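Note that one protein chain is taken out, while the other chains of the complex remain in position.
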Amino acid sequence: MTTGTSTIKDIKRLTEHFKYVRSMFEQIAAPLETEDFVIQSVEDVSPPKWHLAHTTWFFEQVVLESYIKNYKPYNKDYYFLFNSYYNSFGERTIRQHRGTLSRPTVEEVFTYRKEVEKRVLEFLSTVDDKVVNEVYDLIELGINHEQQHQELMLADTKWNFGENPLLPLYKKTKQSQFVDAVEHHWIPFSGGVVDIGFDSPEFSYDNEQPKHKALIHDFKLSNRLVTCGEYLEFIQDGGYEKPNLWLDEGWTMVNTQDIRKPQYWHKIDGKWQIFTLGGLKELNLHEPVCHVSMYEAAAFARWAGARLATEFEWEHASNSVEEQESNFLESDYLHPSVLTDDSPKLQQMIGDLWEWTSSAYLPYPGYKQEEGALGEYNGKFMSNQIVCRGGSCITPKSHFRNTYRNFFQPDKRWVVLGFRLAKDA
Amino acid sequence: MTTGTSTIKDIKRLTEHFKYVRSMFEQIAAPLETEDFVIQSVEDVSPPKWHLAHTTWFFEQVVLESYIKNYKPYNKDYYFLFNSYYNSFGERTIRQHRGTLSRPTVEEVFTYRKEVEKRVLEFLSTVDDKVVNEVYDLIELGINHEQQHQELMLADTKWNFGENPLLPLYKKTKQSQFVDAVEHHWIPFSGGVVDIGFDSPEFSYDNEQPKHKALIHDFKLSNRLVTCGEYLEFIQDGGYEKPNLWLDEGWTMVNTQDIRKPQYWHKIDGKWQIFTLGGLKELNLHEPVCHVSMYEAAAFARWAGARLATEFEWEHASNSVEEQESNFLESDYLHPSVLTDDSPKLQQMIGDLWEWTSSAYLPYPGYKQEEGALGEYNGKFMSNQIVCRGGSCITPKSHFRNTYRNFFQPDKRWVVLGFRLAKDA
Amino acid sequence: MTTGTSTIKDIKRLTEHFKYVRSMFEQIAAPLETEDFVIQSVEDVSPPKWHLAHTTWFFEQVVLESYIKNYKPYNKDYYFLFNSYYNSFGERTIRQHRGTLSRPTVEEVFTYRKEVEKRVLEFLSTVDDKVVNEVYDLIELGINHEQQHQELMLADTKWNFGENPLLPLYKKTKQSQFVDAVEHHWIPFSGGVVDIGFDSPEFSYDNEQPKHKALIHDFKLSNRLVTCGEYLEFIQDGGYEKPNLWLDEGWTMVNTQDIRKPQYWHKIDGKWQIFTLGGLKELNLHEPVCHVSMYEAAAFARWAGARLATEFEWEHASNSVEEQESNFLESDYLHPSVLTDDSPKLQQMIGDLWEWTSSAYLPYPGYKQEEGALGEYNGKFMSNQIVCRGGSCITPKSHFRNTYRNFFQPDKRWVVLGFRLAKDA
Partner (left out) sequence: MTTGTSTIKDIKRLTEHFKYVRSMFEQIAAPLETEDFVIQSVEDVSPPKWHLAHTTWFFEQVVLESYIKNYKPYNKDYYFLFNSYYNSFGERTIRQHRGTLSRPTVEEVFTYRKEVEKRVLEFLSTVDDKVVNEVYDLIELGINHEQQHQELMLADTKWNFGENPLLPLYKKTKQSQFVDAVEHHWIPFSGGVVDIGFDSPEFSYDNEQPKHKALIHDFKLSNRLVTCGEYLEFIQDGGYEKPNLWLDEGWTMVNTQDIRKPQYWHKIDGKWQIFTLGGLKELNLHEPVCHVSMYEAAAFARWAGARLATEFEWEHASNSVEEQESNFLESDYLHPSVLTDDSPKLQQMIGDLWEWTSSAYLPYPGYKQEEGALGEYNGKFMSNQIVCRGGSCITPKSHFRNTYRNFFQPDKRWVVLGFRLAKDA
């Protein structure tokens, strides 16, 4: 699951990071009303209080239970209630029932968090040198797990609010301006055998490993993400009515569910508006389009005479991107921004939106799934999912790297996802 | 929907009753945590805050909108959110989505209640003589509607809590003692042409009208409700495994859903326990059995060489019951009680448990469904439902009369329902 | 299941009737192609070869197995394949899988029929006096069962053909003329305590028994069935768009399934046509309307300011109908006829169409469900079904009597069903 090095790891710095990330979750939760923590409007999303409790359960179950002799759980029932998908840890609440549980209350969940945090901190302050590296790795995994759920909790809340006719406001956010986005142009990349994957003492998920060689062919990438204005042209040109643009499953999906526009777009009194975590607002045609399925992204690309990039093309190209200010969670837009920097370089690769690739989520050559519960973290999902790259405007900045492989079924639209065009050279 | 008399009705007394019933709902809601108001664990139940808001919407939509010129709704969106099944009033939230709405918050719902109550009271204090009788009838209907939802909210909360592995406590309730129930014996009734239905200036629902003649045949009724102990014998004798005891749909139901005992029974460490609004407790074999479907009641009756009573038999027999203290909501047991009065009379007819009859819920001879929204109250449900009689331990006392026809699909188990045996004479 | 008398029954005459009814089934099957015997276009219908085999299985399982010592089944697998719903006889093919079995072939099924017939005839020719009455009753039941399936096989074939875009022809049938139907008028009946049910040495199903007293109130019945022309007015007046005309379940049904006309009506090039067992033809507005659900019948009745009759009203009224030529299977119309006899009497009660009543299918007072398999014939279906009366144009004439209680769920449209109006006096 994590990297291995021989020197003893700096558990003190990690402890500070643990405290920081845990407290971030409470900041993210702050604007919510008690009632908002309880609901689950569709099976894909989970109640916010479930996220808060589940990430806490992870530390209790994976760390404290393993290293503290005769560990006494905070509440044995929580092991059942807050397990997500780990078969190794026994039975669990059926996913679609998460939103039917009013207890423990939100207050009780926050108390649970506090208590487990205290126990983790106590444990970390006294951890034995013999296991310190192991523990370091598990805590680091738990922190990253917590950050993943921070992003999910925001995406889920957006969905829950978006389904409510009252369209509640999460909070006032920064707004990008109504200015023109930079023109689209192609940036060429030469093919060849390239390095793919992660290999450093820092943390990464196991699915980014091992670093390996891959052959790519000459290709071009668009300098930026596809915009709402471009997507609107696709709609107006009948994109949703032309079967030959679509993958078969995508055609079935949009017709069965009567999908004719991205999630969260509303046409009100003849004007396009968009629901965001910062409320309902006029649709900004120059912003990147988001909340479309991979099927819609692929249909758009075919319509535009292009295609989606493979994840290897994406990763290789991203290596050329210099350090820059990106639109992550901490930027406080919680929405993708209009690209205004008109230098001719590859932009919006990092932050703003997760980008659909054309790559199935499969193991890298030489990938070894870990035994036991940690092997359930990533490896068992390697079927029928698509790799997404690049992080989003609701991803915590410290959670991200450019080898990061996120993955979703191609019909998912609730994550803050968009896409960029690619082309054979 | 209501009775009609020529004298002007006492709107002042009604106003007091309105205030009393409205405040009762808040008392019933008091033990709940904010989170408990939000959830809907299955489609049949509704979130408590929905009940509180929907009964308020009823007064706004049915009374204020009709009688106040240019009435300005408290919040137009609430008309969509809190309509239950009235097609006459336009679109509404899909039933199974009620539990996915975190807003309006519980506090906002209580504010909504207060404001609409204020408006109703203002309106009542100035109502025009020309419409006073009409208004009286609608307000009385609204009050009874509110009381129905008080009972439903308790039944729904019981279900929500019963599905939660933590089995939360609603509140400490009075407990009936662990004593022997009175022996079962048969009480004979002579057949003949009898009066059925309601006919007095007081309130009743339209489905209890008109009063009419019906022919019944000689029959016997059990002196009391079937007990848990008796039902346990049925289980232990393989009642759930003998297809010839069952209606075909019942056999399918218990096998598809793997039902082998009443709802809320738990066998824990070899001992039967029962979940109640007063918490989990040892199963009292002398208490009436409750939360079984009509299919189970009918299978038990066949097993016992008996049958269920028709609603006409039940109503006729109930006329012989003298005024008595009954176990209603106000008794604060919130659970059926052991019958200990050993006088040889017909008992437990009123309160304790709604009793499944064998009668389909159909219009009485001469029944006229009202036009418009009020016609949707009862008449449109007259298919595929079964009449239940007698009121329950969570029915408000002032809501009940012995002509009252409650109705549920025969597979429903969440209402506080039980049954008594009948026999041909 | 059947009547009981003390004299020995005429087994010889019954044998002749057995042979006659069995051969009728083969006549009905004659116009079908081999392929037509195999299919099951929806769960409600069964493949014709299944009907032919199942009715044969009934004689083997219920008669031969019971009375012949060490009886050797024709093919043990057929006991599994051709049981319909008798739990007493063990496991069976899942209903919706009946149409997925290509074997036994149609020819094998006909051979099976011949062989079992031979065995039954041999058995009947040597049956012991001690059991002759019992056997007589079972054979008579088997014959009536066979006749029920003859009607079902025709209704099912109509559905199968009606779903095929090629709209195959079953066979050339007699056609009623395009003449005006007799005007509708009301025929009054006085209420009182009347006799209901069957009581004679002849055959009846157990659900028509016991004969008993019932109280009915003054009422009126329409002299004839509702016509297609009248139903078209209902459609054109927006009957399917007015929620207040409908039972709640009916409103859901017609909207969920997008039903806006009777089954088998097609509007082709602006003209109404109707698919029949005699092929597609111009819609005759003077013919009785058929293939509507009870919900549609009830909505029409409400629209017309009337209601459906109860089954007691229907039976009582039918006693006044004199013997007459009726449109049964043997008439070879296989479709309801225009009523042209303008005498002012009650007509079309017998034959033409099964008539929806407003009565739930429930046991008569004093009804005793038999033990064992025969108790599964009728009694276990006494929930959520509606009684239909009167026989139809595809009912074998000798199968019918005016106490006959047919029953279907209120949403069923594949049976040859129509309705007549009733009214309080």
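Letters A, B and C mark the chains as written, and numbering starts fresh at 1 in each.
Heads up, the rule we're going with is that contacts are C-beta pairs under 8 Å (C-beta built on N, C-alpha and C of every residue); 3 or more make two chains touch, one makes a residue touch a chain.
Computed from a prediction, not measured in an experiment: that's the story for all the values here.
*Asks:* Shown chains touched by the missing chain?
*Replies:* Contacts of the omitted chain with visible chains: A, C.
*Asks:* Which of these touches the unseen chain: A:Pro188, A:Pro201 or A:Pro365?
*Replies:* A:Pro365
*Asks:* Against the chain that's been left off, what residues of chain A make contact? List them.
*Replies:* 85, 87-88, 193, 212-215, 217, 243-244, 246-251, 294-295, 302, 358-360, 362-363, 365-366, 369, 371-372, 375-376, 380-384, 410, 424
*Asks:* Please identify, in ascending order, the residues of chain C that touch the omitted chain?
*Replies:* Counting only chain C, the missing chain is touched by 33-42, 77, 80-81, 93, 97, 99-106, 160, 163-166, 168.
In the analysis below, only the chains that are shown with their structure count from here on.
*Asks:* Given which chains touch which, is the overall layout a line, a ring, a star, complete, or other?
*Replies:* Contact pattern: an open line, chains touching in sequence.
*Asks:* Could you say which chain's mean Cα position falls nearest to the mean Cα position of the entire protein shown?
*Replies:* If one averages C-alpha positions chain by chain, the most central is B.
*Asks:* So which chain is farthest from chain B, going by the mean of the CA atoms in each chain?
*Replies:* Taking each chain's C-alpha mean as its centre, the farthest from chain B is A.
*Asks:* Taking each chain's centre as the mean position of its Cα atoms, how many Å separate chain A from chain B?
*Replies:* Taking the average C-alpha coordinate of chain A and of chain B, the gap between them is 47 Å.
*Asks:* Can you check how far apart chain B and chain C are, centre to centre, with Cα atoms defining each centre and the answer in Å?
*Replies:* Distance between chain centres, rounded to whole Å: 38 Å.
*Asks:* Let me have the rounded angstrom distance from the C-alpha centre of chain A over to the C-alpha centre of chain C, please.
*Replies:* Chain centres of chain A and chain C, defined by C-alpha means, are spaced 60 Å apart.
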